[in-house]
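I am attaching a structure below and will ask some questions about it afterwards.
Not every chain is included here, but those present sit where they belong.
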Amino acid sequence: ASKKEEKGTETKESDSQEVGTKEPVQVDIPLPAGGNVKAEVVADEELRIAFLSFQNNPFWNAIKEGNLEAGKYLENYNTQVDYIVMGEELTSAKVTAAIDAAITKEYDAIVVVPIFDGVEVFTDKAIDAGIAVGNYCAEGPNPGNRMFFYGQNGYAAGQLAGELLQQHTDSVGKVGVITGVFGAPIHDARMNGALDYLKENCPDIEIIGPFENKDKGETAYSQTMDMLTANPELKMVYVTAGGPFGAAKAIQDLGLTGEVGVIAYDHIPDNLDYVKSGEILGLINQDPFGQGFDTVVIMHNYLTTGKKPESTFIEAALDVVTPDDVGEFYPRYK
Amino acid sequence: MKKRSTSIDSLKNLFRIREFGVLVALILLCVFLSFASPYFLKPMNIFNVLRQISIIGILAVGQCLVIIIGCLDLSAGTTMGLMGVLCAIFIGFGIPPIVAFVLVIASGALIGTVNGLLVTRFGVNAFIVTLGMQYIARSVALLITGGIPVKMDSPLAFLGGGYIGAVPMSVIIMGAIVLLGWLFSTKTLLGRNIFIVGSNEKAAKLSGIRAGNVKMMVFIIMGSLAGLSGIILTGMLKTAEPSAGLGYELEAIAAVIIGGTSLSGGEGSIFGAIIGAALMGVLKNGFVLLGVSGYWQMFALGVVIIMAVLVDSMNTMKSSC
Amino acid sequence: MGKKVLETKSIIKRFPGVTALEDVSFCLYEGEVHALIGENGAGKSTLMNILSGVFTPCTGNIFMFEEEVVFKDSKAAYEKGLSMIHQELALACSVSVAENVFLGRLKKNRLGLVDNKKMERECQKIFDKYNIKHINPSEKVKHLSTSKMQLVEIAKALSRESKIIIMDEPTASLTKSEVENLLDVIRVLKEKGVAIIYISHRLDEVEEIADRITVFRDGQLIKTMVNEGISTKEMAQLMVGRELDDSYNRCHQHHEYQQEIVLKVSGLKNKNIHDVNFELHKGEILGLTGLVGSGRTEVVEAIFGKDSLDEGTITIKNQVVRIRDSRDAIECGIGLVPEGRKTQGLFLNRSVKENISILNLQYNGGMINQKKENSNVAELIKKFNVKTPNHEQKIQYLSGGNQQKAVIARCLLNKPEILILDEPTHGVDIGAKMEIYQIIDELAASGVSIILISSEMQEILMMCDRVLVMHNGTINGTLSKEDVEQEKIVLLATDQVR
């Protein structure tokens, strides 16, 4: 324990230039597809990185895939990556408990999806204990002293969605909004990003909602049906979180494909099907593989060389697929 | 003197049935909405509302029976989710729709059986058994799918997404289940025994009723209905979401209680439960039609749930001098 | 006669569908024992509940100690100096006996905390004072038998030392010696100037203890009279409002049971009983009596499959049967009217109809034949004279005696060959009692074998062909019809004979 603590304080104070007194060992392992960051040197003592994630929908599966790849990749660099599931309901209690446990287990670094504002109290505690911390995917507005955040800027993504909505409506008409869970920061950020963008750039767009669907496809289906009943001239539906395929299915069932479209998030199969069939007109992604992979490699590089990433905010690529280009992204939809 | 009072009595009785208060609340809400939104009374909207309550409605029928025997089934929602997933998987295996249908209902019944066994043979509190089963069913659904929704393309989807004329198939099924549930609970021996066991289990046993078996049957019925609603849910979107269903059990319980069934067991009505489900369904539909802002929806839902029952309880209180 | 301590003027009370009290004016004097008698459903308990603040009358006034009072709940009445023994035991079953005795006024120590030890000590003192035995103050009430619960209920009311005590059928589930004991207590209280309202269907008790007697019928106060030279027969006639044919006496009927043995139990043993052997003949009425807690109920429950047996065999018509639960017992042709009608007999929130028909329905296939059900029930309701506004009335709103009749009716619909009656006339009025006796007798005459448990000596003496007396979980003696005498039963029950 004392050894690690020593290292922790060291890295903190001296920006850890002299960690490797020996010649750093270099090996050249090809990056797996989807990874963007290369590991630089082999750690001279085994390093342990905790990757704290959730598991409740396919989005996390892609992150897990990236992280497991990273684990295999970094094995060659003498770093062990532990993929740890905090649970399946997203609550701050789950996150803080997992961080506490990671501190107890004396990891060298923690990569975590904090989601909630206030979790920084615990990540900062980890940093005080000499553990490097990086965030990914979603964090609150006050992220504390974590080294970096890798992920989508929810608000920026919302603005992008706003742009797409503007394009598809020609700046006039009605847009229905369905959000996941009220108060969930990432959902709210995406929602507000889009709403603010539309308010500013196309004041003629009328917003219906927002309605909470608790990430359920079935609820989104009902809400979309009802919105279309009350607003036959509805042009677009914006779904900020889970269940957009429900909205798409409602449009399909009402035979309104081509007249009403959906803008939503995450390249997961059930959504992509409706991109292909033309109800979802824009599907925004946030590079989940990279979030699982790059983050730990960055951490490894920091622990071995002391180099921090250039910016504290590493933006995940915001890909948008549309019915026109879905085949290029995902060959099986050709 | 006796003869004169009967007609007044029956009128009084009509006003005293517990469903009545909620029915009034429902009608008032409908009247209000038909003025507030021109779309509310459109046949299409009415069928939409009915379709939206069909799943909760079917679960509420089962939950009503469970509550009458004095238990709660917290696993109904996630069991439904699991059954939806199983259905899609069975179809994916190429099992013929009818066989898949039967298998799913049987699996639901199996989960009900496990619940029932634990409650009746091992004496574990039903709340705990079904809470545990809630987690287990959900985790199994996630484990067998890896968390990924399963597509289902099969004639079976007609049960959830099909229409006969303008009437959604799921509404017809709900109607049938409500009718069957009512017949079952009022006309059959087992149905009667459910009330009796819920009212006083000890006395029921002394009357030669195998109370354990009766409870068991109720859990099995609940499980089968969860299976049925799982099929409908999956059919509606032609997709089975492994994490679907959580929360439905509470909504179904709320519907049952709003409909006048008492949590202490021995009393209750299937029709009441459906009225309760309809009240909440119409309310949610109203929110969307009127474009009520998100946070206020929740507020209104809370207030209406309480009010619906409040009217009723004040009535009961007054009538006793 | 002393001062008026309690008076009611023109009380009217209506429930949905029934008028329970019509224009009742009644008064009670200091130091008197005032008995109320009346058929089941006559409105006695309703009036008492009004006096003790449980119900509010629809119209009418109550005066206590010559000032008008309006009680908003029973606490208010109690604070004014009135306490009540409730007909339906008002006990919190999951807490201790001592806490129940001090319900609503738990004892505290100097720190203001509840003091269980002190409460148990004082509870024991109260038990000693009123000569109540074999109840442990620290035990939970739910572990007590019905009669012990009744004693706790009595102790609860007595310990309040009120000026006015209402006793609503306090002796319904007590045996002779406990009744004597209670009557002694009442005499002492009376000496101290306490006014007592005493409700009982046991008219001999009334005759023995009352100073004045008030008769109720159909919600009306018929007559108040001084208890001098009034026979129980006259009382009964006033209650039912017509000439009662000569008080029922089975001896007049002269029928003998047949020698065929229908039920034979040997060596029954479980945790409450040991070595119980007896035989029951066809058409016989076999009495089972003993002190409270002597194990009478346990014996019949063991036979009926409610409790499991450790040892022993049960033979029915020369065939050894294995009875695992009550259903098996019923299928063997046994019927049971359990004691404790509220806890074990009634489905309180179900209708009268369902309560009566349920046992019979179990053997009639999957669908309910509602027509047949209705006619069966209607017939029984008529036969037993169950007073209810309609068949769909929830049974909880019936008076105690009518509830009891419904429970007996339930068993008969099934035509059992062996009928076990555990305190069947508990809380039943004299008229109905006679009807029940008549029915029991008819059943016996038609060849049904009956085991009758009763704490009422009169009932045992009058009805039974043979009597088994229990003591401490085993049968201490058998008395044939010729031998049966009150003294012998008492000696056997208290184990004073060898």
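Labels for the chains are A, B and C, by order of writing; each one numbers its residues from 1.
Everything below uses one rule, namely that a contact is a pair of C-beta atoms (placed from the backbone, for glycine too) under 8 Å apart; a residue touches a chain by one contact, two chains touch by 3 or more.
Owing to the predicted nature of the structure, the values given are computational and were not obtained by experimental measurement.
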Whole-complex copy numbers (one chain of each kind is displayed here): A x1, B x2, C x1
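In the analysis below, only the chains that are shown with their structure count from here on.
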Pairwise touch network: line, ring, star, complete, or other: line
Chain occupying the middle, per Cα centroid: B
Distance between chain centroids, defined by C-alpha means - chain B, chain C (Å): 43
Centroid distance [mean C-alpha coordinates] between chain C and chain A, Å: 72
Inter-centroid spacing, chain B versus chain A (mean Cα positions, whole Å): 37
In chain C, residues with contacts to at least two other chains: none
Chain A: positions in contact with at least two other chains: none
Touch list for chain C against partner chain B, complex: 13-17, 55-56, 58, 304, 306, 325-327, 329-331, 336, 338, 343-350, 354, 358-359, 361-362, 364-368, 370, 410
Touching residues on chain B, where the partner in the complex is chain C: 5, 9, 12, 16, 187-190, 192-193, 195-196, 199-200, 202-210, 262, 266-267, 319-321
Partner chain B, residues of chain A touching it in the complex: 55-58, 60-61, 88, 179, 182, 208-212, 214-218, 221-223, 225-227, 229-230, 243, 245-246, 249, 253, 268-270, 273
